[in-house]
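A single protein chain has been removed from this complex, and every other one stays in its place.
The chains carry the letters A and B, assigned in the order they are written, with residues numbered from 1 in each.
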Amino acid sequence: METRSSTGSRLRPRSRRAAGSVAALALASSLLAACGGDGGKPELVWYINPDSGGQDAVAEKCSTDDYTISTQVLPQDAGQQRIQLARRLAAKDPSIDLMSIDPPFTAEFADAGFLAEVPQDAKTQLEEQGTFKGALDAATWNDQLVVFPFWSNTQVLWYRKSFVDKAGIDMSQPVTWDQIIDAASENDGKVAVQANKYEGYVVWINALVEGAGGTILENPEEGVDADITLGDEAGKQAAGIIEKLATSEAAPADLSVSNEGTAGSTFGSDQGSFLVNWTYIFKNYDETAPDVAEDIGYTRYPQTVEGEESRPPYGGIGIGVSAYSDEQELALEAAQCLVSPESQGINADLTGNMPASTQGYDYPKLKEQYPADLLELFQTSVDAAAPRTVTPYWSDVSGSIQNIWHPPRSVNDDTPGRSTTFIEDVLKGGDLL
Amino acid sequence: MTATVAPEKDVTKSGKSGKSAKKPASDRSSAENKLGLKLVAPAVVLMLLVTAYPMLQALYLSLFRYRLTAPDDRAFVGVDNYLTILSDDQFWLSTGTTVLIMVVTVAVELVIGFAFAMVMHRIVFARGLMRTSILIPYGIITVVSAFAWQFAFSLNNGFVNAWFNWLPWIAEDTNWFGDYWHAMFAIMVSEIWKTTPFMALLLLAGLAQVSEDMLEAAKVDGATWTQRLTKVILPNMRAAIMVAVLFRALDAYRIFDNIFVMTKGAEGTQSISFLTYRQVIEQMQLGLGSAMSVLLFLSVLLLAWLIVKLFRVDLAQARGEG
């Protein structure tokens, strides 16, 4: 009888009760937030990087009678994506089932035990559908395949046909960075790259270094004791190109804050001439600037050193299954569907992010949308691409490089050497990042 | 600090005088003691739960090498983390940047805020309108302020370059986030815009306490406007100025939101809070990051102490002159 509150007692509010009910409200609301509507069928939550709808479409396609795949969008910046995922995984959060992981952070996640192993039958499927070697390498840590390669991205050199006509350069032959910077400087053009203080800048640096036959670090399996080789000759050649562009007439005004998007805008402007950027650029201007879309030409990524084959950047997304997922079996099954050639094709068609396998490229709509020579260029570029070194400490390495190499204007002959020392210090915990 | 606690002293006194008349008995006072403790307990527990306990934990973690993504690699390292930080260039550069932001913004805010307070004090019309307007920057989310100014200074979408390119140091294509001084300027503009109203309101309250009679008397004695300002107004507002400076300086020293949104710490604009955030959250270095946290906390304490000290000296000098 005491428990049932009469009307009389309700008229006498006590602060303690009020506090109690508010606390209950807080708890209830958090519970409400924690478990969204579940109607019996398991829901697999897939954390995706932002795109223009490709992953949503694939998630819908791969939802079955046994489970529904729903998506949660991660922040735009790859570094932020890593932070958001890693913090939850470190807390052993079971509410992540599937996640889209950027290649450079795959090793870190795998090393920390965040990822479920890819089963043998899935591996066979991936090989059968002709998954690119670069994609498999980037998805492997300690000889284990740890993520499902979903799409493979690479950069090519985009140019404005009208500009190269004006400048009189033969684009049928491989070009070097020196050539395009000079051509742009002399003809009032801007060379658009990604050089903000973020992962995309390291993508560029890595491609330049690899293009000169070098690499940022060797023996990654040594962990923090890996050999940092950025200070070698190749690193200096890379620094030379960045210095040259940053101090030339061809440097866009926003060089030090440029990313894929702003570089695309520069390329679309009156001063647009050359742009290194991912595959999606081909469709980027169709709606906003059709005259630019008409004017786009493409060729292989520029050479760092004349005569030496360029090593275009490798990017993309691998799908990882969380080791803490409550529905790991189902998630692994779902992942297999998400990376099927058809799914890769659907995604590529919607987003311009190209498949990770040769069979993915066979998707009919893709062939309608893109010229055959461009699709071929993408595939040869992926084959020749130089992935960033697979190491669990990539975020430290990359962060250190960003620290020393940014802003691009400050890059000079000493930069590679200084960054080598700094990376070593940071890895051994002797320096702040 | 004494000045800020001073009003509470009054509270204590008035409470006592109000009561001593009616409740002299000692059992009464022991009951009062108990009740008082009971009433403050929830607040105190909450405040300690979220500050003291984590701070102790930070102190403990700061003695370890401990990274979230490599949990097996945890080891006791003593004060190594502190040595690493204190011998690091970046730590000192960030501290320098932070102190610069603090000094410049507080100084500018003090001047502009004082001017605003004078206007608000004098004004006889539209007082409500003015108060409402001045509270908008105060109430606006810092992140919003940062975005508004970032866009204003933006190369492609901002009006600043277009409007001010007649100035010799601003061009059509000035990249405001492309070098240290420009980026710092933009960050400080955002900070100053948002927080000057707070400063102005505190100073307004101080101005209200300067007696009009004294000002009138000084005027009759033939004191110039500057003399009245330095000899009458400012000395009489010292408590208000001190509180405003103390609060704003400590707030500015913790600057984070503007930097996170506008530059993400690029071009050397990293503040000490931002550096700590990067160690703890981005690098997931709980050991090193905890050591940074402890140092940050200590530096805030030091700063508070310094400001209190400095002001006393200044005020003493001012009085000596007067």
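Heads up, the rule we're going with is that a residue touches a chain if its C-beta (ideal position, glycine included) is under 8 Å from a C-beta of that chain, and two chains touch if they have at least 3 such contacts.
By our rule, contacts and distances are computed from a predicted model.
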Mind telling me which option in "Carbohydrate ABC transporter permease", "Chemotaxis protein CheA", "3-oxoadipate--succinyl-CoA transferase subunit B" or "DNA ligase (ATP)" is what UniProt lists for the chain we can't see? "Carbohydrate ABC transporter permease"
For the full complex, contacts between the hidden chain and the displayed ones involve A, B
Contacting the left-out chain in the complete assembly, out of B:L35, B:V79 or B:A217: B:L35
In the full complex, which of B:T69, B:T84, B:T97 or B:S154 touches the chain missing from this view? B:S154
Quickly run down the residues of subunit A that touch the omitted chain. 15, 18-19, 22-23, 25-27, 29-30, 33-34, 36, 49-52, 72-73, 75-76, 80, 84-85, 87-88, 90-91, 93, 259-262, 264-265, 268-269, 288-289
Considering the whole complex rather than only what is displayed, give the residues of subunit B touching the chain that is not shown. 1, 3-8, 10-12, 14-16, 18-19, 22, 29, 32-37, 39-40, 42-44, 46-51, 53-55, 57-58, 61, 115-116, 118-120, 122-123, 126, 128, 130-145, 147-149, 151-152, 154, 156-159, 161-163, 193, 196-198, 201-202, 204-206, 209, 239-240, 243, 247, 250, 253-254, 256-257, 260-261, 273, 276-277, 280-281, 286, 289-290, 292-294, 296-297, 300-301, 304
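In the analysis below, only the chains that are shown with their structure count from here on.
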Centre-to-centre distance between subunit B and subunit A (centres being mean Cα positions), rounded to whole Å: 38
Contact residues on subunit A for subunit B in the complex? 79, 83, 86-87, 90, 108-109, 111-112, 196-198, 253-257, 262, 265, 392, 395-396, 399, 403, 406-407, 409, 429-433
Residue positions on subunit B within touch of subunit A in the complex are 65, 68-71, 80, 84-85, 88, 90-91, 155-156, 173-175, 177-179, 264-267, 275, 278-279, 281-284, 288, 292
